[in-house]
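With one protein chain removed, the remaining protein chains of the complex are shown where they sit.
Up next, chain A:
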Amino acid sequence: MNFELSSDRVTETSPLDETSLLVIILDTNPGQRILRENPHILTQCTDSVIAFANAHLMQKAQNKLAIMACHSKISEFVYPGPGKPLDIRQVDGQYEVFTLVEKTVKQNLMKVLTSETSTVYTESLLAGAIAMALCYIARILRTKTPGLKINSRILTVTGSSDSASQYMNYMNVFFTAQKQSVVIDVCALDQHLSLLQQGCDITSGLYLRIPQIQGLLQYLLWVFLPEPPVRQKLVLPPPVKVDYRAACFCHRELIDVGYVCSVCLSIFCKFSPICTTCQ
């Protein structure tokens, strides 16, 4: 009898000790092609992301959530926002946390969008947003109760293209994520993102470029909702082979065999007696 009780307790507590922290980075930069053509898409994306976030919270009561907006000039946490949480009463019998997420996200997102000034940078600085998310995750892990296991991941939803100018920042955040065992998932709405795809491969996350933006919520729920430990048991899109070839510094072309400087690690496609970067 006693033995049964204790074994019961073990099965009861073990799933409780494991929770999941999800940080969603939503690219809200108005310079994205899809948003320039049809600004209403942002509303749809936001709704889908909120519904997805609520689905994540619904899976387990202890699951944690943070949502960030990556705008053209700033990246900000929209949930949990700065200051005190909003005062929410139950609406239509809906779980209060869901209402809180929706209200907070919409309110803070509006603040971010209205702060926009005339000059718009078309490039979204996603690497910086991921860096902030990693700091946030590091703090949550630092302050967690001992014994609690938190699986953390970052989901990036973006329609902008990635540019080589952020290469170093991207690599730094990818390797940090790998070290902290944070999984990076990427949902590309428009263009193919080769750098972020490498990040997914490094951190063993999923990369998906969705063919139809109307189905965003369905793709999110189908592919990105299951936690990484569960994913291996599911039939998900197969991992794509990632091209890890380097681009030479002189012509920016992908090369098979190149020459690397031993001091500054610049890559060249032709041999020269001295390195032009460090000398």
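Heads up, the rule we're going with is that a residue touches a chain if its C-beta (ideal position, glycine included) is under 8 Å from a C-beta of that chain, and two chains touch if they have at least 3 such contacts; residues count from 1.
Everything below uses one rule, namely that contacts and distances are computed from a predicted model.
The UniProt record for the undisplayed chain lists the protein name "General transcription factor iih subunit 2", from the options "Mitochondrial inner membrane protease subunit 2", "RBR-type E3 ubiquitin transferase", "General transcription factor iih subunit 2" or "AP-2 complex subunit alpha".
The omitted chain makes contact with chain A at the following residues, 70, 72-75, 77, 80, 82-83, 121, 123, 125, 127-129, 131-132, 134-136, 138-139, 142, 165-169, 171-176, 179-180, 198, 202, 241, 243-247, 255-265, 267-268, 271-275, 278-279.
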